[in-house]
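Note that one protein chain is taken out, while the other chains of the complex remain in position.
Let's turn to chain A:
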Amino acid sequence: MKCFSRYLPYLFRPPSTILSSTCHTEADIISTVEFNSSGELLATGDKGGRVVVFQREQESKSQPQRRGEYNVYSTFQSHEPEFDYLKSLEIEEKINKIKWLPQQNAAYFLLSTNDKTVKLWKISERDKRPEGYNLKDEDGRIKDPSTITSLRVPVLQPMDLMVEATARRVFSNAHTYHINSISVNSDLQTFISTDDLRVNLWNLEITDRSFNIVDIKPANMEELTEVITSAEFHPQQCHTFAYSSSKGSIRLCDMRQAALCDKHCKYFEEPEDPSTRSFFSEIISSISDVKFSHNGRYLMTRDYLTVKVWDLQMENKPLETYQVHDYLRGKLCSLYENDCIFDKFECVWNGSDSVIMTGSYNNFFRMFDRNTKRDVTLEASRENSKPRAILKPRKVCVGGKRRKDEISVDSLDFSKKILHTTWHPHENIIAVAATNNLYIFQDKVN
């Protein structure tokens, strides 16, 4: 297992926050993180509806051991709070998910979504501007035509680099329930947006129409027993997508079968162990995230206490199950009371699908090496921040006797949770969101 060192104590906070780590506004809480497909850009969304994009510095030849840092590239307000007058409901501006489109030209495109609306943003650079207009002066004021004595052709002059973000498409009014995920198809023409009961298919060019491809809303809402919690397109097969449910099952659907994909072609579910049945069995089996592996052969799901890897060819049980924080099983009652049991943790694959990562409480996050079966618990905290320090593995003590460096279950801080993490597509660089702070860790270079 490689050690993860911190290349530099890189802490990000949006400009408007107060600098103390204990005092931050609700709006600064990071709600999603995502690397783009090359790993050059890293986007974060927050509860205030803002998106901040980081770009990796080009590696300098003079300092080859110094890996590229991530610096702020662009910041923009993606979503604003809205009000649904018909239902008297406020629509939160919180960014639920960001998904990048693969780069096809000089500009970058990403999809960002709140509870109701998906937006396509174009992020482009401008390093030249036209100068020498005839009819207006440099400040933009219109010239009096009578003062013009000669004509000239405006020329492009270099300027300071400016990164602009413009909303190119707004995909709205297609979701009655709260959008929980978006996924771009490998065909790069369509994407899906998913709410609690429906999955809608869009064309990136068309905003006034979307196709409903999954609808699990019962005729009588009183008969509702499960909701959709996440959906994702297969990384290579443009006709295949998977969606997870609150009952702990995953369905794989083929869009070629029918217009409405209510009938799944594969159904993944592990039968419940009756010996572990409790009041909270339904809650802890609800899947909070589903991710295809990069090679498209596996699915990973996260529920409250475990991460499971499924082989797409085997539906009756997962290939691998990893315990994230099983010591919480005895604390479910208090976690229910303080609402922590509803936390939705995400999970990520590394580029080669050999390691999986997910977050936990006390700013801990866990990595599992699928090959060696070894796992490590690391902590994202400023106290451990020393440049080039190697992150020390942490351990939670479950028994009576606590060793020196261990932390007991009762000392865990449940307000510090790592829900969102992302892994660079090719390298061992991870980004971890801890409330309002973003940590970027890199593998030790040797």
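FYI, a residue touches a chain if its C-beta (ideal position, glycine included) is under 8 Å from a C-beta of that chain, and two chains touch if they have at least 3 such contacts; residues count from 1.
The criterion applied here is as follows: contacts and distances are computed from a predicted model.
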Tell me the UniProt protein name of the chain this structure doesn't show, selecting from "Glutathione S-transferase", "WD repeat-containing protein 18", "Immediate early response 5 like" or "Transcription initiation factor IIA subunit 2". "Immediate early response 5 like"
Of A:Thr32, A:Ser286, A:Thr422 or A:Asn436, which residue touches the hidden chain? A:Ser286
Candidate in contact with the missing chain, chosen from A:Asn134, A:Gln157 or A:Thr276: A:Thr276
Of the residues A:His239, A:His294 or A:Lys331, which one touches the chain left out of the display? A:Lys331
In the full complex, which of A:Asn212, A:Thr225, A:Gln257 or A:Asn295 touches the chain missing from this view? A:Thr225
By the contact definition given up top, give the residues of chain A that touch the hidden chain. 84, 87, 89-92, 94, 115, 176-178, 180, 196-197, 217-218, 220-227, 229, 246, 275-283, 286, 329-334, 336-337, 339, 342
